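Presenting subunit A:
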Amino acid sequence: MQALHAGRIEIFGENIAPTGVFGLGGKNGMAYVPQDRHVEGLLLTALLWENAALGYQTRAPFSKGMWIDRAGSRTRTDEIREAFDVRSPNAEVSAHALSGGNQQKLIIGREMTSDPKFLIAAHPTRGIDVGAQSDVWGKLRDARANGLATMLISADLDELIGLSDTIMVMFHGQLVATLDPAEVTPRELGKYMTGAASMSDSTTVPTEVQA
Partner candidate 1 sequence: MNMTLGRRVLLATAAPAMALFVALLVSSAVLIASGSNPLEAFSEMVKNGVKLEVIIDTLNRATPLFLSGIAAAIGFKMNLFNIGVEGQYQLAAFAAAVVGANVVLPGVLHVGLIILVAMVVGALWSGLAGVLKTERGVNEVIGTIMLNYVVTNGIIAALYTHVIDKGNANNAGTPANDESGWLPDLNGVVELFTREIQKGRKLTGMLAIAIVVGIFYHLLVNRSRIGFDLRASGINPVAARAGGVPPKRMVIMSMLIGGVIAGLVGLPEIVGNNHSYDQGFVKGLGFLGIGVALLGRNKPLGIALSALLFAFLDSSAGVLQFSGTASKEIVVIMQATILFAAVIAYEVVNRIRLREEVKSASLTTGATA
Partner candidate 2 sequence: MTAATAVTVPVAPTPQSGWASRPEWQKWMAYAAAGTLVLAIVGQFTGTSMLTSSTLTSTAIKWSIPILLAGLGGLFSERCGVVNIGLEGMMIMGTWCGAFGAYHWGPWAGLVVGALGGAVGGLLHAVATVQFGVDHIISGVAINILAPGLARYMSESIFVNYDGGSATQSPHVDGLGDFTVPVLAGGKIFGWRSPDLLGNIEDRHWFLLSDIAGIVRGPFSQMRIFTLLALLCIPLTTYIFFRTRVGLRLRIAGERPAAGDSLGVDIYRYKYLGVLVSGALAGLAGAFIVMELTGLYQQNQTAARGFIALAALIFGNWRARGVFASSILFAYPLALSLQDLKGTSVRALLLVIAIALAAVVVWSYRRPNLADAIIAGVMSIGCVIWFATSETAPAWLPNTMPTSSCFWCWCSLPNGFAHRPQLASPTDEAIARAA
């Protein structure tokens, strides 16, 4: 995560720039699928239900008052496992034991089941197998169909073109293009991402907003 140099980040009228996406977990209807699930998304040695509660531990069904509701958490975890096809023997294994795709489906399930109003998904299919990838794409499409505002951040051009309503390309911290996925080709998109093909080394963060 980089520090903000200028400007505001506003979500539902509230400036979140001081804390960034961190510190907002589950609050204000915000949901966040981090780009590195092992670093930002999971408690690898903790159990599945504990991972499902992470970020939502302050509310039902994960807790009651100051206590963790273990039965409620397990039930909700089983629902997530069912709905998002997280393949695991039960909610009592540690997240470590799951394959990358199943870990990612658990995170997406966690972030989508608590009635979010706005979802940020950063590289949601990076490093997972093909079957899990299409599951994740399906879930993102469903969410959009149900009216969830989603910001998809990705470097996978087919993923961007296939899922987005609008594609916004950022280069060196500047918005350089707003494109329509129905018309743009991956080649064209790639040109904008690399700074009109002139500076090929730079790291780019293509952005897509789906309303």
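How these were chosen: all candidates are chains of the complex that A comes from, given by their letters.
Heads up, the rule we're going with is that a contact is a pair of C-beta atoms (placed from the backbone, for glycine too) under 8 Å apart; a residue touches a chain by one contact, two chains touch by 3 or more; residues count from 1.
Values in this document were obtained by computation on a predicted structure and should not be read as measured data.
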item	value
Identity of the candidate that touches subunit A (this complex; choices 1 or 2)	1
Subunit A residues touching candidate 1 - in the complex, by the definition given at the top	21-27, 32, 34, 39-46, 50, 53-58, 63, 66-68, 70, 87-90, 93-94, 96-99, 101-102, 129, 131-132
